[in-house]
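With one protein chain removed, the remaining protein chains of the complex are shown where they sit.
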Amino acid sequence: MDTQTITMREALNQAMREEMERDERVFLIGEEVGEYNGAYKVSQGLLERFGPRRVVDTPIAEASFCGLGVGAAMTGLRPIVEFMSFNFALVAFDQIINNAAKTLYMSGGQFPIPMVMRGPGGPAAQVSAQHSSVLDSMFAYTPGLKVVVPSTAYDAKGLLKSAVRDNNPVIFIENELLYGVSGEVPTAEYTLPIGQAVVRAEGSDVTVIAHSRMNYFIVQALEQFRAEGIQIELIDPRTIKPLDVETLARSVAKTHRAVIVEEGYRFAGVGAQIADDVYSRCFDDLDAPIARVTHTENPLPYAKNLEAASLPGIAQVVEACKAVLYRL
Amino acid sequence: MDTQTITMREALNQAMREEMERDERVFLIGEEVGEYNGAYKVSQGLLERFGPRRVVDTPIAEASFCGLGVGAAMTGLRPIVEFMSFNFALVAFDQIINNAAKTLYMSGGQFPIPMVMRGPGGPAAQVSAQHSSVLDSMFAYTPGLKVVVPSTAYDAKGLLKSAVRDNNPVIFIENELLYGVSGEVPTAEYTLPIGQAVVRAEGSDVTVIAHSRMNYFIVQALEQFRAEGIQIELIDPRTIKPLDVETLARSVAKTHRAVIVEEGYRFAGVGAQIADDVYSRCFDDLDAPIARVTHTENPLPYAKNLEAASLPGIAQVVEACKAVLYRL
Amino acid sequence: MASLVAAPRKKPDAKPDELKTLTAGSLTRRQKQALDELGREKLVEMYRRMFLIRSFEQRCEQMYQQRKIGGFLHLYMGEEALGVGMLSAIQPDDYVVTSYRDHGIALALGLSPNVLMAELFGRVTGVSRGKGGSMHFFSKEKNLLGGHGIVAGQIPIGLGAAFTARYLESERVSLTFLGDGAVQQGTFHESLNMASLWNLPAIFIIENNQYGMGTAINRASAVTDFTLKAQGYNMEGVTVDGMNLLDCYAAMADAVAKRRKHPAPLLIEAKTYRYRGHSISDPATYRKKEEIERYQKVDPIQQVKSLLSELGWLSEADAKQLEKDVRQEVIEAVNFADRSEEPPLAERDLHVLAD
Partner (left out) sequence: MASLVAAPRKKPDAKPDELKTLTAGSLTRRQKQALDELGREKLVEMYRRMFLIRSFEQRCEQMYQQRKIGGFLHLYMGEEALGVGMLSAIQPDDYVVTSYRDHGIALALGLSPNVLMAELFGRVTGVSRGKGGSMHFFSKEKNLLGGHGIVAGQIPIGLGAAFTARYLESERVSLTFLGDGAVQQGTFHESLNMASLWNLPAIFIIENNQYGMGTAINRASAVTDFTLKAQGYNMEGVTVDGMNLLDCYAAMADAVAKRRKHPAPLLIEAKTYRYRGHSISDPATYRKKEEIERYQKVDPIQQVKSLLSELGWLSEADAKQLEKDVRQEVIEAVNFADRSEEPPLAERDLHVLAD
């Protein structure tokens, strides 16, 4: 299979480009997506290719251009709404939760909302408290939404294409720090099914479940685990909702131990649900309580040292693995 | 101790009245809180008593009057912001999460936000999808917020008074269906500490953890459990954040079984966190996986039968108890 | 200190503007023209729809007392001319979205009372399969995009429909109905700006019934003439008598005529009045009896009825028959709803996600 090595940024760009070529009803709308080619250049060249009708720069009014997307989807289009970052989706929460997620149901099935809401989520580098929100659990909590969180260029392209073709509102959370990371991607067209986890590394000691950037940095550090004599089985859910509990449970049934790593907060975070599901499915398999590695309980501070101390790092993951292995 | 029998509505009204008498800086702001005496009459008589300076009717603009509260709190006042219902807090989410919850931290401790955001939350009766949101887990997820969810008149009054005196933003979620429920309340002034669970019924078979209306309807049905020969220990967290894990763990250490009931959704709901905490604390005590009884995975429909089928009922709780007791 | 209650520096019209009513003798040029455009048959049909809304909702009140209808119930009574007049001026493929006060809009669009009453009864035969209820009437067939419960939450949806109309190079227009209270919400501002910025065929109709729940407009808005906001969006703004069927029809007819070929937004403020409380559970003690009577004197339905008879377009006898038929139609709707099944429990899990 021919492949190309491209960044996640390019992968996302290709996915949108291909889907817009494929389906005239697909359009991109958001702040700076056009003339500026995207605040993070994810939409590079799309305005030039598709023109201002299908690549629409908006005023700063997330609630209304997100709601515009819902209205457009109800009337036959397939919007891709870009949040310059998901931090700004907070001003659009009502439109996402009350309109995008509930309209199909309230209308008795008459109005599907084929709409992708995408953009970078999570902390970047020292952008401080208001620009580092991790909201994946809030979206995943809400029936009617799908939540996709790719960590590689390959997944990003395949899943974004599927998200655009999905007839439901899909929250597609990218990560600014991963935009520049390169990966192998088929040159031929492909899509990936939403809702399938992937095993990134096989191991027999402990199952480590991590998504988005958390998965990426662990992949980078696999050596360290080996050095510590820990055989981790690293799983990337890739999709938070629907969650591929099967794959997680299968692994835990084998390892009898689990560590869940997330960039978000502990209280009712995504990891709390993953833990709940794993406990229910693998109660008798587990040899130790599940360990969770999360953002500490504080808004993210600006100071570099405090920021680093607030986010999960490889050291904490190794610690957690040792804890569930009773090797402390 | 002299007591009075009053409804939760009156209890909340007394709490606000007493705190406004006590502290000139306390004021109430929201839709219809004044001349209309509150959409649910919780603020009955407060305008008459305190005048339009301290009981302020607003336009329909939750984001800005909630943010007004943050600005007022930063400048020395102690706002009580009423959301006619928490469903409408969704349009104010950015103000709650980015301003109310993070300002103390971002300012390095310079600006505390002594502010209560209160109103009814959760489903009422057939008010359909957009008016039945359960958002407690989203608030509890957010560092910087406290989340209080009273289920009795006694707790409502004592906790609301504490919330008003608290120097932090407190999300105080009432329940429309409980406003009319009466209970014993001391005639003398009292407050209750935020963050303490209470055991509503002692039992040795299974620990049932439920808050707000879920706790209330189980209290009403204790007979049924006895009839089924199940000795439940019913616990009401009363506060979701901070969560009184101690009390929960102590009970589970005794019963070895737990059932968590919540009116919200399953995925990353409050119960997911309670389960995570209980599992971590009581891993070796548990004789069965924790069972959760929740809102089913759908927006709440209008049709009475579908609505009933979507919300936790006593039957499901009994079922869950039997399940963890392996009595099915 | 000076209280914080509303004290607009420019006082809202102290003495209420006197209310006019339709009489064949004193029709304006545009009203006469409207008569020609509509003709007897259509005007009678419009009268029928107004009467249908009234009868339907009177029956709803009964059914609510009988607990056949639950949840919130927001009645349109008093505002019939607005919905019927304006929606009689558009095409079937135009888009319409409104608030929870949607019964009148749905009936004006020609939806059958059967499916609406069934919706209110929570039956699977309802327009939203019983899943939406009073606040959430949706109809793909009529391009009714809902029935929305969050004040002003529907405005961006109307904006989106206008976006589609333009995107598809169609000549459709999008009508967004909203209340005077909804004007104060942020999405109003954001959406009007985008509609104007992009020249979208978006028509925003403020159903100014002068109260947002218990709050009179002058206690909620710093301006009581909402067209003052239009220029802030470089948008045209017009005021229309929402109790007057011909004016409502004419305003919309003129608006769409211009905009089909040359897309542009418009802000219409229609001054109207709701006869009942905000919802059925609101006694509306904040309004004076006299105020309600003032408006009942210019009852939109009576106005049309007397005009029709003045014109000799509808005899007393024919009117009686029409009204009898409509009442029968409503009774039939109740029977239909009664006969209809509740949604099967399996419906609970349907439509959460689309395939």
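When the chains are written out, they are named A, B and C in that same order, and each has its own residue count from 1.
By our rule, a residue touches a chain if its C-beta (ideal position, glycine included) is under 8 Å from a C-beta of that chain, and two chains touch if they have at least 3 such contacts.
All figures in this text were calculated on a predicted structure; none of them were measured in a lab.
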Listed by label, the shown chains touching the absent chain are A, B, C
Chain not shown: contacting residue from A:8, A:42 or A:56:
A:56
Contact with the hidden chain, among B:63, B:156 or B:197, goes to B:63
Touching residues on subunit B - with respect to the absent chain
27, 53, 58-59, 61, 63-77, 94-95, 98-99, 103-114, 143-144, 146, 167-168
Residues in subunit A touching the chain absent from view
31-32, 35-36, 39, 51-53, 56-61, 63-64, 87-88, 90-91, 125-131, 296-299, 301-306, 309-310
Please identify, in ascending order, the residues of subunit C that touch the omitted chain?
1-2, 4-10, 163, 166-167, 169, 184-190, 192-193, 196-199, 219-223, 228-235, 263-264
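Criterion: only the chains that are shown with their structure count from here on.
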So the chain most remote from subunit B by C-alpha centre is C
Per CA centroids, the chain at the heart of the structure shown is B
Would you mind pulling out the distance in Å between where the CA atoms of subunit A average out and where those of subunit C do?
42
Approximate Å spacing (C-alpha centroids) for the pair subunit A, subunit B:
30
Per the C-alpha means, the centres of subunit B and subunit C lie apart by a whole-Å value of 37
Residues of subunit B touching 2+ other chains?
63, 87, 90-91, 128-130, 297-299, 301
Could you list which residues of subunit C touch at least two other chains?
128, 130-132, 136, 148-150, 153, 186, 352
